[in-house]
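What follows is a structure written as structure tokens; I'll ask about it next.
A selection of the complex's chains, in situ.
The letters A and B name the chains in turn, as written, and every chain counts its residues from 1.
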């Protein structure tokens, strides 16, 4: 099977077959990163632009490593050192990059929809590396890859997603992906962080974390944006931690073989207690390892791996 | 023919034969960027340092892509993360870089003459990627390449350069290049932006844009430094736009087959109206594409392509 699309903008648009193809391809690339020589010549002569309008370590590094393991050239452009400071529009920046004939552009932007605009205007493949509070598809794909490899399947599992559901692109992409793949998703967080219409996406919402965690196979903790404390979205970090952190006590409500996930970077002691982050249920570092494989798969599939 | 010089510091020093050699070489490299495998092994084992003391997206990215398409290694050094902050002199920084044995150094600096100082002190080839208000030779070369490819020739054409002539390294390099190649250059801008002695460079100066544009084959709009508004070099952006922008109305004065150029990044609605920037006369994105080819040509010619 081939991936017949130019871009990866969100999980919402992907079919079950496409997600499965991507995860299968990622599984096969996982092995490359464990070799003595971690490099295959697949994308030799291709160039990948990492266009990051928001600071990032793990996502940018993961894409860069993925591209290099496939022998592609990578060029990093970050907003802080770019002509963004000179007031150029995103479209003009993008059209300029297009004119230099790269093969693929990875973009992270604070504005929801920025990658979609690029996809519609440029002939290059675009991968959304996170756009505002909208989607972060490669995160959801690596999460699904991790679940599948740990649980053997996604369908029929109960997944709890806990935190600031309203502002989380990780939550949104995972809701689309996990429900599509047949999981039952329960979201939980303070009322101010739970959008009213969220259940229209096919999930169950509850303001008590215990209810979400109960019998869960998967517990996905979201990073709390500590800077929101000042915006009165929640009373205090201490109180947030008291009611919505995952800890030794409430994890007992989940299934005994549950897995704990976090997209990182973690606020230890806020949304997750250190003994859970480092405990036997945690698959947080597997997520990172799988992230490289998922990104290799997407770079491969979008730049000719399907031809 | 060979390029028998170590450095590319300005267009002023180049002969017509040298410019022609560079443009011919660039034409032949243009094709590489359209291949499936956009890479030739020409500069394998060579290393190129991009030493940028001013922020830049397109120029740095263009040089980086050019070097990688030739299989050179690239190392980026930007002032913001360098020991410049520790007060080291430019010469000491440069001598240190020299001691690491790269093959070529690309430098952008806010001080006019900085690349020349490096060229006289270091054994490596130096390419000036913009020095103060002095020269930006690779920009002029890509501009001439674009003109030649669109018009078949440069000699005999009328080129209008509009904007802040006094502070523009793009204007200065193009004035040297275009007059040398036989074009008739007319420059225009507010009186405060038109240096008195500019006509000694062989151009015609006028304060009315219409006069410059009339019958022009080439209209080159310069980016207005919006921060100069505060320095009272011009009354207001609005007024600047009213008198010196290129728009649907005044472009009618130019030749019907005129081409519109801009070095980017554009201030849409200030020095150029959006319908002109995106219109049929615009070759602005061709300039970007040709920029990669020109830089490949220079890297090639300076690091052994002439041996």
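Basically, contacts are C-beta pairs under 8 Å (C-beta built on N, C-alpha and C of every residue); 3 or more make two chains touch, one makes a residue touch a chain.
What you see is a predicted model, and the numbers here were worked out from it, not measured in a lab.
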Check your understanding: What is the total copy count for the complex if 2 chains are drawn?
Key -> 3
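What we mean here is this: only the chains that are shown with their structure count from here on.
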Exercise for review: List the centre-to-centre spacing of chain A and chain B in whole Å, with centres computed as mean CA coordinates.
Suggested key: 40
Exercise for review: Could you please specify the touching residues of chain B with respect to chain A in the complex?
Suggested key: 33-39, 55-58, 61-62, 64-65, 68-69, 78, 80, 223, 226, 264-268, 285-286, 288-289, 291-292
Exercise for review: Mind listing the chain A positions that touch chain B in their complex?
Suggested key: 44-47, 49, 73, 75, 77, 80-89, 92-93, 95-103, 304
